[in-house]
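Comments concern the structure below.
Every protein chain but one is kept in place in this view of the complex.
The first chain written gets the first letter, and so on, giving A and B; residue counts start at 1 in each chain.
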Amino acid sequence: MELICPAGTPAAFREAVEAGADAVYCGFRDETNARNFPGLNFSREELRQSIALARSRRVLTFVALNTFMRAGDEALWYRAADDAVALGADALILADFGLMAYVAEKYPEQRLHVSVQASASNPDAIRFLIEAFGAKRVVLPRVLTVQDIARLTRQIGCEVEVFAFGGLCVMAEGRCSLSSYATGKSPNMNGVCSPASHVRYRQDGEDLVSELGAYTINRFGAGEASGYPTLCKGRFEIGDVAGYAFEDPVSLDVIDEIDALRAAGVSALKIEGRQRGKAYVAEVVSSLKKALRAAPAERAALVARLRAMSEGQRTTTGAYDKRWR
Amino acid sequence: MTTTRKPSLSLGPVYFLWDGPKWRDFYFRIADEAPVEHVTLGETVCSKRQHFSEPHIAEVIERLEAAGKKVTLSTLAMVTLERESRQVRDLIRDSEHPVEANDLSALGLLRDRPHSIGPLVNVYNAATARTLAARGAENICLPPELPAASVLQMLAAMPDFSFELFAFGRMPLAISARCAHARSKGLTKDNCQFICGEEPDGLPLRTLDKQSFLVLNGVQTMSNSCAVLVDDLAPLVEAGLSRVRLSPQDCDMVKVAGLYRAVLDGRMDGEEAISELAEVYPGVRFSNGFLHQQEGAAWVSRGRNAAMGHG
């Protein structure tokens, strides 16, 4: 299985290549990708240099253009696709049907990967993407169990990539407007979830209070491990009970399922975290690379220290395990 | 399809779990009394709920059609299990009615058959709308998240196409493999005992500061506020909007439809309709922020007075 690694900056890109990535995915410094954070991402020139570095090390570069084109401003996304193709991206990761149609028609030879944001969660959906846009690979949404993935992979004629480590969307990706409901900015339209511009941390006595827009998202006691102020991992009240209504602040970690995923026919494992620093990228990529080669019994030790870097300092296998539902 | 200055009213599927008789009686009354032209129905949120409405579907469709309503059948919003894939395939193969696609599997299966696209499919621009129209889509209900600027762009780009706008109801904001509704009652999705049926209008979720925020509806998360675009429609209608969608809530939807119809016909002022809606659906905050390119929960009033009681 290939290891697909995140890079938010050229420095992180270099770290990923050094650490043994089979492919690195990244995006341009604008709203054409779903990690449109301040100070993050690549200029055209930075992407050109990064692709050259990757080529020299036989590493592939995937360019994520995985937001939905804003009506009237489609040219921004088309230009990003044109440039990524011209710069030699090995694959484009797309979510918007209109953009997929553009790329499929204009660059029929270009490898087209379907972003997790497109939410292709079953064989008929994937057949549609192959038939309509010539998709070569789909990144599966984090709503499926390993058994679902195995069943699905057997039925379809394209490669499957799944998330193996990092941030965990609790909601089906690309189908969530919680962020924009609270802040006006969404992953689909603006490439941001729970944007920093709307986040406030407030110290209230011993407690750390996180707020998003006009809403309190969480309250952490002294010393309690904290998480991102994302809505799906916030603490809320239902009736008289306060708790994590959707999910605790945790990260995804499916290292224990590596063999099952390989047996299921999965082509590539993806690491989330273009917004994380290069130190994180280096550590996670090299640990997972080792884990992929290691005997099952040795894997736990290899990835144990990754947990400390995770949201809430805990990890979960998420939807890959049926009991998570 | 032609553009008229008076768009038709459409009723979206009931997103909540209502027991069979309640569901049936709701549609009977819609058939008999509501001034809506289109009715889209069928379980959309959770495949486990299907047996509640299934025994009544035939009689409901018959009653609606006898009343002159055009019926469309909705597909599931999220398809992950083999059983769910089969349900969608069977529905599309056997249906004598147009089908509304709410996930990508339906999009593929509906190719070259006249069909509708539901608000849970991501259509953010005319390029996507054209791609879907070329495959047989004849009507697209746009996602609630879209700002007016995007809607206007698409109306201008495809003047002869039928676009529909989600204009009343709690907004579907997210869907998950996990059932937060069952989880909140100590159950799991696989052993949920259909507990979501206890809240026919959604289970309120508040912030730690007791601020109303969202409601849970099984695997779906919806806005606590109710989208009310009745006073925002005029420029969109002017630009060629074809249909206005009302999403069923546990309130008098016949009255809601009547108020929207009256405003669209120019018989009632938008602000007046809003204050009447506050009586029809009491205790619920209204919102129209998405359309105004603000946070979706926001309420942007046309005049100062309209905000009173709903801010």
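Basically, contacts are C-beta pairs under 8 Å (C-beta built on N, C-alpha and C of every residue); 3 or more make two chains touch, one makes a residue touch a chain.
Going forward, contacts and distances are computed from a predicted model.
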Undisplayed chain, where the name is taken from the UniProt record, one of "NADH-quinone oxidoreductase subunit I", "Putative lipid carrier protein YhbT", "ABC transporter permease" or "NitT/TauT family transport system ATP-binding protein": "Putative lipid carrier protein YhbT"
Touch partners, limited to displayed chains, of the chain removed from view: A
Selected residue (touches chain absent from view) among A:53, A:150, A:208 or A:260: A:208
Contact residue for the chain not shown (choose from A:1, A:104 or A:199): A:199
Residue among A:113, A:127, A:142 or A:276 touching the omitted chain: A:276
Positions on chain A contacted by the hidden chain, ascending: 8-12, 37-40, 195-197, 199-203, 208, 220, 223-228, 249, 275-280, 282-283, 305, 308-313
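Here, only the chains that are shown with their structure count from here on.
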Rounded Å distance between chain A and chain B, as computed from the means of their C-alpha atoms: 29
Complex contact set, residues of chain B against chain A: 77-82, 84-85, 88-89, 103-109, 111, 120, 122-132, 135, 143-146, 149-151, 153-154, 157, 171, 173-180, 183-184, 188-190, 203-211, 213-214, 216, 221, 223, 289-290, 293-298
Touch list for chain A against partner chain B, complex: 68-72, 74, 95-102, 118-125, 127-129, 131-132, 142-144, 148, 151, 170-172, 174-178, 180-184, 186, 188-189, 213-219, 232, 234-239, 241-242, 245-247, 319, 322-325
